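The block underneath contains the structure these notes are about, expressed in structure tokens.
Here the complex is missing a single protein chain, while all its other protein chains stay put.
Let's turn to chain A:
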Amino acid sequence: MSGTNTSPTHHTSTIGAIGAPSRRNTELALLAFAVVIPVFAYANVGLALNDSVPPGLLSYGLGLGLLAGVGHLVVRKFAPYADPLMLPLATLLNGLGLVAIWRLDQSKRLSNYAEAAPRQLLYSAMGVALLAVVLIFLKDHRVLQRYTYISMAGALFLLILPLVPGLGANIYGAKIWIKIPGLGTLQPGEFAKIALAVFFAGYLMVKRDALALASRRFMGLYLPRGRDLGPILVVWVISILILVFETDLGTSLLFFGMFVIMLYVATERTSWIVFGLLMSAVGAVGVASFEPHIQTRVQAWLDPMREFELSRAGVQDGVVHSEQAMQALWAFGSGGTLGTGLGQGNSDLIGFAANSDFILATFGEELGLAGVMAILLLYGLIIERGVRTALAARDPFGKLLAIGLSGAFGLQVFVVAGGVMGLIPLTGMTLPFVAYGGSSVIANWALIGILLRISDTARRPAPAPAGNPDAEMTQVVRPS
């Protein structure tokens, strides 16, 4: 976009620096840390639990190293100018997640759940494979623009899947899983997230001028025309439908939030934010007024202790009472500032989903405030790199896609971490890369793959000037 050229102070995020360093060696050095830190953590758990270095240390280290190595080589070959931080950050989080999952596998209290760490390693490998596929076959992210409406259809299909009788699985009240016989469960919503981002980006790129310009001014806000409200209303209705039929506040909030963010970026109209907030508030409150599952979640958020007592007393009143919210808070509180040390906490008291939705509590107890803040900052960095990619991208589709994906990533981290820490009501969502769950890991590696592709395109040195430079100038519609 022309807009980026107007601000010379942001040269790092703009194009044009001929022969910009690829930073691939930086990435390799960071990756070494991203592999070594989890390996030490893994050894730490073994030493704390059994006073011995765990026998799987070598294969685990090699496995993680191999994933990082493959990721790095693919990036070096197919996306040499990609952001150097994203791959190490994702690898580190994935590695730490594996350690925490393995640590919870060792728990006696959770011994009736299947071992999760080997499967998670497999999922991670599949995720990195998907990242490679994205980087190898998606030479230019703008190709995705062609699939705008196919993406929409795909996303809707994925979202409807859990509601298909016989396929969907209701796990603890939320219907966001599908059962694949022999393979386990899948959360199609994780993949729908990416498809939806592609659709929104493609759609908004085309419609943004209409949405932005045709409006009336009222009390300092640009009010959109009635018919331009159509798309946001459709997305809103779909989000509400997700909330009602899949009873999943998190996914619903995530999709709607992502759309509002992208709409705002596309149109630069604050009014959309106001509309978005109003509509999500109306939707959430409206649905919560008749959906007992959502009401329970809100009650558990407001008074987790009461929910704990109801659960302990075995109260049967039609909804599932869970002590997990309180158990998670105790895990955080018991960890304190520095934590108990890996392997020495009791976060397995959370029980079901301790290694998926609630995995942050394990870090909270065993690595303490310090560890959780570090992990949150790692997420913050991934988001920051994503936003930076959006700033650097030269085309509006790339910008919108990058901000959509990183915004969704940020919202997901906020919704799940905030839920586990009791900042907002708990929703069934997985912490990207860290939590156990195939769909989440695979989809998020693909997400990183797309961001890497966009950033590679953005940071790649501009081809030799060719054609008429005025052609670009004529595209300026409006200064910003």
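As a convention for this text, a contact is a pair of C-beta atoms (placed from the backbone, for glycine too) under 8 Å apart; a residue touches a chain by one contact, two chains touch by 3 or more; residues count from 1.
Rule of thumb we're sticking to: contacts and distances are computed from a predicted model.
Hidden chain, UniProt protein name from the list "Penicillin-binding protein 2", "Carbon monoxide dehydrogenase large chain", "Carbohydrate ABC transporter permease" or "Bifunctional protein PyrR": "Penicillin-binding protein 2".
From the options A:Pro188, A:Gly343 or A:Gly364, the residue with contact to the chain not on display is A:Gly364. Of A:Ile180, A:Val237, A:Leu423 or A:Ala462, it is A:Leu423 that touches the chain left out of the display. One of A:Gly46, A:Gly410, A:Pro425 or A:Gly449 touches the chain omitted from the figure, and that residue is A:Gly410. Contact with the omitted chain, checked across A:His141, A:Lys399 or A:Arg453, is made by A:Lys399.
Summarising the interface, chain A meets the missing chain with residues 1, 3-4, 7, 10, 108-109, 261, 264-266, 268, 305, 308, 326, 329-330, 332-337, 346, 349, 364, 368-369, 372-373, 376-377, 379-380, 383-384, 387, 390-391, 396, 399, 403, 406-407, 410-411, 413-414, 417-418, 421-423, 480.
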